[in-house]
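Mind looking over this structure? Questions follow.
The full complex has more chains than appear here; those shown keep their coordinates.
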Amino acid sequence: MSDANARMIADHLKTSETMGREWAIDIEEVREGYARIAVTVNDQMLNGYGTAHGGALFTLADQAFAYACNSYGLQTVAQSASISFLTPARPGDRIVAEAEAVMKSGRSGAFNVAVRTVDGIDIASFQGLSRTVGGAIMDAET
Amino acid sequence: MSDANARMIADHLKTSETMGREWAIDIEEVREGYARIAVTVNDQMLNGYGTAHGGALFTLADQAFAYACNSYGLQTVAQSASISFLTPARPGDRIVAEAEAVMKSGRSGAFNVAVRTVDGIDIASFQGLSRTVGGAIMDAET
């Protein structure tokens, strides 16, 4: 798969996704084994303490993970994930999730995702384990 | 804290939360160290493969975790969490997240959350580590 195809796949998946659609997530860069996306924390993403909900931060990281682990062209899903919350993010903060493949073994892959503000403040650290479960994502690629 | 207060706190937090508000999450039961909530997977919670987004399942589990770890009356937040995805959930599935305290040590607490369909199909298993970071959640209780 080329990096151009990796981007096409992410765009294709994004068309089908409905979770977080109203957050206007931007896909900044996708290539094989890598994805970087960004979103601005808005008033629909808050927990009971007025900061970004752990579920919103997880969703963003998981989304970058999905684009990165599907970038190889085969249908791949998250099997497990862990996340550590380092600094609360607040409404108006622009946050970036950057996913990178760290390991691959057969149908399994391990990815790290760093979630930071655009100013470089560390928000959350995410690690995901992926599993390839199907064939080509886009027919035209087979 | 009484179990009645635990429920009051959950209701109070829910009023402030905006994440997942449009999903109509039901708080079924809250008591000290325990919370059970439910939601029906809808068309706004899907990933690129048409099943419940990992971020939606995490959000639901995290929400049950938040009600359970705040049930003792002190402001408590998630520090880290891990989740394993066992079976995909589909639109229309009614899913229940049940959080229980398994350990407490000083300001730290460990909670498990089981996410299942109402028919008992295991969807996801979540473990969260909480940290008490502030004083009483509701003034009337101090």
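When the chains are written out, they are named A and B in that same order, and each has its own residue count from 1.
Please note the rule applied: contacts are C-beta pairs under 8 Å (C-beta built on N, C-alpha and C of every residue); 3 or more make two chains touch, one makes a residue touch a chain.
Keep in mind the model is a prediction, meaning the values are calculated, not measured.
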*Going from the 2 copies shown, figure out how many the entire complex holds in this file.*
4
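Keep this in mind: only the chains that are shown with their structure count from here on.
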*Chain centre separation in whole Å, for subunit B relative to subunit A (CA means)*: 22
*Sites on subunit B touched by subunit A in the complex*: 12-21, 43-50, 53-56, 58-60, 62-63, 66, 70, 75, 77-85
